[in-house]
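All protein chains but one are shown in place.
We call the chains A, B and C, going by the order they appear; numbering starts again at 1 in every chain.
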Amino acid sequence: MIVWVKLFAAARQRAGTPATNFSLAEGATVRDLRAAIVQEYPTLADFLPHCRIAVDRDFAPDDHVLTETQEVGIIPPVSGG
Amino acid sequence: MIVWVKLFAAARQRAGTPATNFSLAEGATVRDLRAAIVQEYPTLADFLPHCRIAVDRDFAPDDHVLTETQEVGIIPPVSGG
Amino acid sequence: MIQLVHEPIDTQAILAAAAHPHAGAVVLFLGVTRQLTAGRETESLDYECYPEMAICKLRELEEQARAKWPLLHCVVVHRLGHLEISEASIAIAVSSPHRRAAFEAGQWLIDTIKEVVPIWKQENWQDGSREWVHPGTGLPKAT
Partner (left out) sequence: MIQLVHEPIDTQAILAAAAHPHAGAVVLFLGVTRQLTAGRETESLDYECYPEMAICKLRELEEQARAKWPLLHCVVVHRLGHLEISEASIAIAVSSPHRRAAFEAGQWLIDTIKEVVPIWKQENWQDGSREWVHPGTGLPKAT
């Protein structure tokens, strides 16, 4: 399946793109996605562990199972307010 | 000595005047003033114990010694803000 | 800045007075005339004051707040006279580099003002009766 991922702030800047996609096996989890991200974007390797992954606009744990239609985002530590 | 006293809110209303004066002995204290007030204004008898006395714009204890030139006020429980 | 005013409180002017280039946070508190108090309906309010002492006390409280918290500006404006429902009787604005100080100082100021500043509120109830609010006296109402 193809999972689309949105990137923000320093994650976007380090990856050089605001959105990208990954080809993952059916049943892949957030943990698998994290591995795929680091493989394709080595510049995110030391930064991604500090980021949360959002699935359908809510923070998702690493064992969350992904599906193709979900909206996924890489959420660096926030600094709004 | 003559001590002038300002009255506010329900104290003013119960006494029927915004200011009054009392003839007190030299060395009279706030406690003596309280007694003089109740004697002249019986309508304040049950209310005055709830009031603080201000001398020169600060709250004064009952043993504070009064002088003629001081500014004295009867301060009912406040409800500003 | 400490003020007693007889006109509606200008919140924009107060926020402008609290602005500071080193401020990271501004907290504005407005005390407003509530329509319902313990189920009874208020028609309007009147505020009376001992102005010389109120100004002294408010200045003291500003000084104490500045000693407790690193405030950049501290603005307290109390309105006097006749107020309709939803009008502000008091505005407090404090600015500080960080937000916790601004929240704490704002709350401490309104809490302490309600204890020590000689200002009194008269409730004009919807049923036509009037009553001085003197917390803690538990006495029959003055006429």
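The definition used in the following text is that a residue touches a chain if its C-beta (ideal position, glycine included) is under 8 Å from a C-beta of that chain, and two chains touch if they have at least 3 such contacts.
The model shown is predicted, which means the values in this text are computed figures rather than measured ones.
Considering the whole complex, the hidden chain is in touch with A, C.
Those residues of chain A that touch the chain absent from the view are 6, 8-10, 13-14, 46-47, 50, 54, 57-59, 71, 73, 75-81.
On the side of chain C, touch with the chain left out of the figure occurs at residues 11-12, 15, 19-32, 34-36, 85-86, 88, 95, 97, 99, 102-103, 106-107, 110.
Note that only the chains that are shown with their structure count from here on.
Multi-chain contact residues of chain A, defined as those touching 2 or more other chains: none present.
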